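Every protein chain of the complex appears in place save one, which is left out.
Take a look at chain A:
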Amino acid sequence: MSGYQGKKNIPRITSDRLLIKGAKIVNDDQSFMADIYMEDGVIKQIGDNLIVPGGVKIIEAHGRMVMPGGIDVHTRFQMPDRGMVAADDFYQGTRAALAGGTTMIVDHVVPEPGVSLVGAFKLWREWADSKSCCDYSLHVDITEWNKGTQEEMESLVKDHGVNSFLVYLAYKDVFQLSDSQIYEVFSVIRDLGAIAQVHAENGDIIAEEQRRILELGITGPEGHVLSRPEEVEAEAVNRSITIANQTNCPLYITKVMSKSAADVIALARKRGAVVYGEPISASLGTDGTHYWSKNWAKAAAFVTSPPLSPDPTTPDYLNSLLSCGDLQVAGSAHCTFQTSQRAVGKDNFTLIPEGTNGTEERMSIIWDKCVVTGKMDENQFVSVTSTNAAKIFNLYPRKGRIAVGSDADLVLWDPDVTKIISAKNHNLAVEYNIFEGMEVRGGPLVVISQGKVVLEEGNLHTTEGCGRFVSRKPFPDHVYKRIKARSRLTELRGVPRGQYDGPVCEVAVTPKVMSTVSSGNVSPTKQQQQSSTHQPVRNLHQSGFSLSGAQVDDNIPRRNTQRIVAPPGGKANITSLG
């Protein structure tokens, strides 16, 4: 399958010049036959009969598909949890990703509440720089909200190449933000030109349900899914979309796990909301019936939030929505813990560390569930595994496309290979694989990352620490073109009216019954601004109270010469009419 052109026995080092011959190049928009020549990690030429230097390593594709390497938009490698660390670190995790055909990952920085975002970001950079085997980027999670947070977000966007922030609607009293805080975070995110991501579950309801379930004596992993029914996920999705619409902020829902959550997203998109949904390997590949397994360790291996749906028809449904474009991107939310770590919650499901595997299996599962079944074609496959992610997070066309000038992250895909997923031979550090025993068709034959062959003939050749941080600019076109148009459109105007000069009822200063006092104590900053702008600006040259002269809405036929046009307040003190 691969040989050396010209001289033999050229040392391995020259493999950063690489030629793929006879490939069927698959982008999200089209497929075509061509050769690809890459040098120094970048695609230099695409076409037939390319003129390339001698001594170039050649890979014969034999007409097989070559597609942009996968981008796993959601991983949590090496994630700290209460003194423990997720079992797959950046080395192990990216290795697994590459083995599955994914050549870039985007990990989540999870700052402890109270810790600086930039500080946490730098820590994650350090970890990833020293261990990652493929290019990576970072989302930053907003785990608390105060004035300093806003400045740190600005600095992350402007100086550190971050353009996406995740907020939690769940994890009450830990990560959860209130609706008002989310409104403010979204406003900031929109102004910065970033993407708002949400973990969508109603944390308040969950906290109540958890208490109830524990009181019933249910302490095993089944309690996890019982306390987090899918309605609670759908509710939070709906709420976050509402807030995003209000703030005109693009929204990205991580971990779409249930039919109803997916439906809410699909419906919102039909109504024109700028919202993206991310199902993950687990929700596309398996379901939540396993929470009832009598094997505690196995049941616990499925614990993730939102939970896998106990409805076994869910994966098929989500695959359909992914295929029709209602959901756009597939991540893995890869976050693995060993059984001994999970066992922290052996007597209380609420303590089980959460997360499932999926970074290695992601591409194959989607191929098997969607392409093999005819739900999507190979081009759509590229969209949902790579291109859409690159577009949304402003990596396109450097990533997510096979084109001259793009990064040489490529996968030679074999649609016919079949594989049985098993913890025995996966590239992870954990004992369980939630897809155990699943037979999937389609897999990578050759994986090229940064212009180097990292998977060939079933052997991984990864280099720890060679992964580069890919910084991302704000205002991705794919997302913000629409947002910008809308913000121009939604400028609101007051109605020019004369000053009301009729009688005014005397009232107590503090608002009592039935008034919207709300805006008063939103946030300290707002309060000041608000009171200073309280004086309305009136156009005193214009009065709406003249009886002569037709007014815009008063020439509605049914309203002529009724009392309605008399000066307001004229009859203010009538308290009873006979």
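Here is the rule we use: a residue touches a chain if its C-beta (ideal position, glycine included) is under 8 Å from a C-beta of that chain, and two chains touch if they have at least 3 such contacts; residues count from 1.
Note that in this section contacts and distances are computed from a predicted model.
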Which of "Dynein light chain Tctex-type 3", "Cornichon family member 1", "RNA-binding protein pno1-like" or "Dihydropyrimidinase-related protein 3" matches, in UniProt, the chain that is not displayed: "Dihydropyrimidinase-related protein 3"
Contacting the left-out chain in the complete assembly, out of A:Ile71, A:Leu284 or A:Ile352: A:Ile352
Listed residues A:Ser132, A:Thr149, A:Asn163 or A:Asn238, member touching the removed chain: A:Asn238
